[in-house]
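First the structure, then my questions, so here it is.
Let's turn to subunit A:
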Amino acid sequence: MTAEHKARVATTWLDGCSGCHMSLLDMDERLLEVAERVELVYGCLVDAKEFPEDVDVTLVEGAVSSEEDLRKIREVRARTRVLVSLGDCAVTANVPGMRNPFGPGPVLERAYLENVTLNAQIPHGAVPALLAESLPVHAYVPVDVFVPGCPPSADLIFSVIMDLVEGRLPQVQGTARFG
Partner candidate 1 sequence: MSDEVRTLVIDGRDVAGASGQSILSVAEESGVFIPALCHLAGLSEVGSCRLCMVEVEGTARLVASCVTAVEEGMKVTTTSERLLAYRRRAIELLFMERNHVCSVCVADNHCELQELAKTLGVTHFELPPLHPACDVDATHERFVLDHNRCILCARCVRVCDEIEGAHTWDIRGRGTGARLISDLGKPWGESTTCTSCGKCVQVCPTGALYEKGRSVAEGKRHRPYVPFLVATNALGTGRQL
Partner candidate 2 sequence: MVATPARTLSPPSDDKRWRQVEVRMRRLGHRPDGLIEVLHTVQELFGFLDDSALAFVSQSLSVPPSKVYGVATFYSHFMLKPQGEHTCVVCTGTACYINGAGALLAKLKERLGLEAGGTTADGKLSLLQARCLGACSMAPAVVVDGEVHGRVTPSSIAVLVEAL
């Protein structure tokens, strides 16, 4: 099969721990099978600076927690045909969302003031500003496929990718679960 027939797939990473990407790599030798069907056009495994246009499938890991996350996911959505929320953070906000009952202020204070012994200060400008709440991806943009799990198993990710490149809607109901 030639490169032209390969699905253009991207992965991206918002507020998450990279565990879902690790799980993706856990496919081990099946990565070769995937590579035959997929052209990876963007993601932490690829040296691309700009999120490209005209992407068939994007797997997004992580919750939307900062202004930068929000900018990124809107761009991704605009340039992607099938958007996949990969893992609990993208699907439910999961661990990043644990700050929500407290609000960003107390969380920043805890992290940058109370627990710091040297040069305690809340950073401004150097890092993107936090949104009031950390929310799942579909709180901001429409999502086509949800794959919960923390992380989703390599088997599940493999089957989701293969379903999508073969034009099937992945059936994860009854297989995937939170946590």
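On how the list was made: all candidates are chains of the complex that A comes from, given by their letters.
Everything below uses one rule, namely that contacts are C-beta pairs under 8 Å (C-beta built on N, C-alpha and C of every residue); 3 or more make two chains touch, one makes a residue touch a chain; residues count from 1.
Just so you know, these numbers come straight off a predicted model, no measurement behind them.
Chemist: Identify which of the numbered candidates 1 or 2 touches subunit A in this complex.
Modeler: For subunit A, the touching partner among the candidates is 1.
Chemist: Give every residue of subunit A touching candidate 1 within the complex, in rising order.
Modeler: Within the complex, subunit A contacts candidate 1 at residues 85, 88, 91-95, 97-98, 100-102, 133, 136, 138-139, 143, 146-148, 150, 172-179.
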